[in-house]
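Of the protein chains in this complex, one is absent; all others appear in place.
Up next is chain A:
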Amino acid sequence: MKLFVSEGNPQCLKVLCALEVTGVQCDVHYVNHEERVVPFLSRPALPALLLPSGRHLFSPNAICRYIFEVNGQESSDLCNQWLEWEATHLQPALAEALHMAVLQGKGSEVSQVLQGPLNFLDQSLNNGNTPYLIGEAVSVADVVLWAALCPVLSDSSLVLGKHKSVKAWFDHVAAMHSCQSAAQKVLQGKGLQGMKSYMQRQPAPQSSQCRDTQPCNSSPAECGEEEGERVVSEEDMNAAALKWSKGLNADPLSKEKQHPILPQEGKRNILVTSALPYVNNVPHLGNIIGCVLSADVFSRYGRLRGWNLLYVCGTDEYGTATENKAREEGMTPQQICDKYHVIHSSIYKWFQIDFDFFGRTTTEKQTEIAQDIFWRLHNHGFLVEDTVEQLRCENCQRFLADRFVEGTCPHCSYPEARGDQCDKCGRLINAVELREPQCKVCRQIPVIRSSKHLFLDLPKLETQLKQWLDTSTSTGHWTANAKQITRSWLRDGLKPRCITRDLQWGTPVPHPDFKEKVFYVWFDAPIGYLSITAKYTDKWEKWWKNPQQVELYNFMAKDNVPFHSVVFPCSLLGAQDNYTLVSHLVATEYLNYEDTKFSKSRGVGVFGDMAMDTDIPSDVWRFYLLYVRPEGQDSAFSWADMAMKNNSELLNNLGNFINRAAMFVTKFFEGCVPAVELQQEDKKLLALVGWELQQYIQLMDKVKIRDALKHILNISRHGNQYIQVNEPWKKIKGVGTERQRAGTVTGVSVNIACLLSVMLLPYMPTVSQTIRDQLHAPQSCVSTMLQGTGTFVCALKAGHRIGTVTPLFQKLETDQIEALKKRFGGQQKTAQNAATVPAPAAPAAEVAMVNGVDPEKAKRLTQAVAEQGDKVRALKAQKAEKAVVTAEVAKLLDLKKQLALAEGKSPEPAPQKGKKK
């Protein structure tokens, strides 16, 4: 048995004391504070006891208990209770006290920190009325507590108040020679100063106010609450007040975008792309948050910051999946693409994704640019040729992609194994290894044919790639997962990658030896970013061949990282045409759905068109998806949580504050913003709000979209508290200064509401505009507030007249949410059942859902359209208010559009609205 201790470490005093008191024999080794004795702990932990069995003890109390037990003294319940109290209550206070006394020279504050535990100990000793903690004999509890308190209680400079019973007990234990001798060994008669070098190596203790915080779980705002109050200095307050008094920008940014947006000299030119959604499916919530919505929030924010920014996206349309979908639905691939492109557009429109251009990959520009890049790669010697063995169905006249072959598993003889994997034994299969293969479409037996293909020579480009990656990842905002995934690809070594396929639906390979072939989608699809930009403007090269002036942000889910960080950059590097490569690669983790298990291969989840069908406003969907954005780690979508966040954060916190602030103006000041006389308290609030705004900007600049959201919610929390404390509704009834105070509080609050509308704009564009409409806020506040590190100015001056105030959010009721959960749960159940049986074909309900075609829903919607139609006619007949009629007509059009989708028709183009952004 070996005991490791270090000098000046008060924890070691406990164990040495225990050895002395019990007389148990043990080798004691004095080591450095930093010595790592316990092999599995990453931080040095002393004392440590190496047990005869080779195991380690690193808790001083457990070591003492062991020493006593070896000596025949097992600890009682009461003893346990003292030891637990010592570890959970006394130690945290002692750590703080010693930190103050030894390192900060604040001995005078020690008594306050220790007061609670010492009172408790004093009372217990007093009640027990025995010389030791437990009865008449010394126990492990006495040793542990005495040793813990020894450094502070022996120091005469620390005034610890009158704890008579503690003093008597302490002296009684100290009278034992063994305790004195242990104390001498550890503190060497130097008292507190003997512990200095040990204390300096300890992490600073948490102060008692925030010690009890729970581990931080997923929701960002909850963490915010736990941060405790920020300390605001006099200078902060004055600076905030000075900023407040500055006016709005005289020269507001022009509100209207001037298309085409092109890079400008002297501006920050930012090109934003979102991964191109694949066309043959309705997008899922995961697609939306991972790509288009995240990029939208960042783009809106960037425009507010005054950056010259272009956001492009579009549908990815080529490939086997489209060909097959076309066969299923009896259409041509082009018709399928046309149909789904419209569906995508309408969903993104509903989610208010503000693309500067939303295009598609099946264009002539795509062919032109992809073929140009191909020839450049070819001419620079970055393409190599090889033959690949593939299954070909002579009946269908085509090569079969893995998923279109079925046969007997070569491993387990399961007769319905797929060409890529066996559903029974789960092994991965190479399609040509299948026994008795069959074409899934016509059930004929395919033959093995070798086919010549072209490969991109990634190994040859590796050095160049690494060089570029080093710079880009160290200077840009790459998310941690993006860097990690890229590193692991490079570590595994790059291999040549096939860029051609034996298909018809794709960009044709222009090389005469490879006609009949098209480009493989992974090569082709990212070129879509360029060709879509080229459809937007013929000066597209100013964006894409301009790395000196342009910063490129790519948004995607993490499964897409290697194509954007390794493969596509290699295509562009090899083409050697001064292409703009990605500077900031922003990848999200996965969004999970409730706690239901999903069949991965069947792609079941919540779809964009379902969200449109829930009666929950688009802004609330955006808010919740961004609130749970899988930023840094996986997160989960849950209906109950969505309702809770809507009710607690939007309704009770944010909406409540803005509504109260504006209602005070309306009710108490006839709709005119009252005069503001800033006092200390108001300045402190301005400084707090300013700090939150600054954090918001810093985080948004780094694309931490979810983290930034919490600071918006913090501001309204500060605001609510401010109103609550100052009670303007009472003060307004007073006279003179009382009344003036009500005016100041109202004026400050309504200006905070105005700031909130600006910060909210990227997240909830409609709500943001509604707030400004209600406040009649000048448009220039939008461009002013987010300049520099944040500029919170008084945008609504005294006398400013605000508009009509109405509530911004509605409560989501439990039964409503339960109904939604059930409605969408039914479809999941089908999928779950399906997943348990390795059925070759997807069940009908699921196919229907994936297509967006849903006869059940269509029936419901037909009914709803008829009813809404009657309602509109009735309103018109009654000559109802124009606004009311317009709103009902909009509902009707929306229902018709949903009906068209549910019936699988392409909806009529939505009528042009009056104002266009």
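By our rule, a residue touches a chain if its C-beta (ideal position, glycine included) is under 8 Å from a C-beta of that chain, and two chains touch if they have at least 3 such contacts; residues count from 1.
Here, contacts and distances are computed from a predicted model.
Engineer: Looking at what's absent rather than what's present, what does UniProt name the missing chain, "ATP-dependent DNA helicase II subunit 2", "Cytochrome c oxidase, subunit VIb", "U3 small nucleolar RNA-associated protein 22" or "GST C-terminal domain-containing protein"?
Structural biologist: This omitted chain is identified in its UniProt record as "GST C-terminal domain-containing protein".
Engineer: For the full complex, which residue in A:320, A:346 or A:744 touches the chain that was left out?
Structural biologist: Looking across A:320, A:346 or A:744, the contact with the absent chain belongs to A:320.
Engineer: Just name the one of A:151, A:286 or A:528 that touches the chain not displayed here.
Structural biologist: Of the candidates A:151, A:286 or A:528, A:286 is in touch with the missing chain.
Engineer: Looking at the full complex, which residue from A:109, A:416 or A:589 touches the chain that isn't shown here?
Structural biologist: From the options A:109, A:416 or A:589, the contact with the absent chain belongs to A:589.
Engineer: Residues on chain A that touch the omitted chain in the whole complex?
Structural biologist: Touch with the absent chain occurs at residues 39-43, 51-53, 55, 57-59, 61-63, 65-66, 69-70, 77-78, 80-81, 83-85, 87-89, 91, 206, 211-218, 278, 284-287, 290, 319-321, 481, 521-522, 557, 559-560, 563, 589-593, 595, 597-598, 600-601, 603, 605-606, 632-634, 637.
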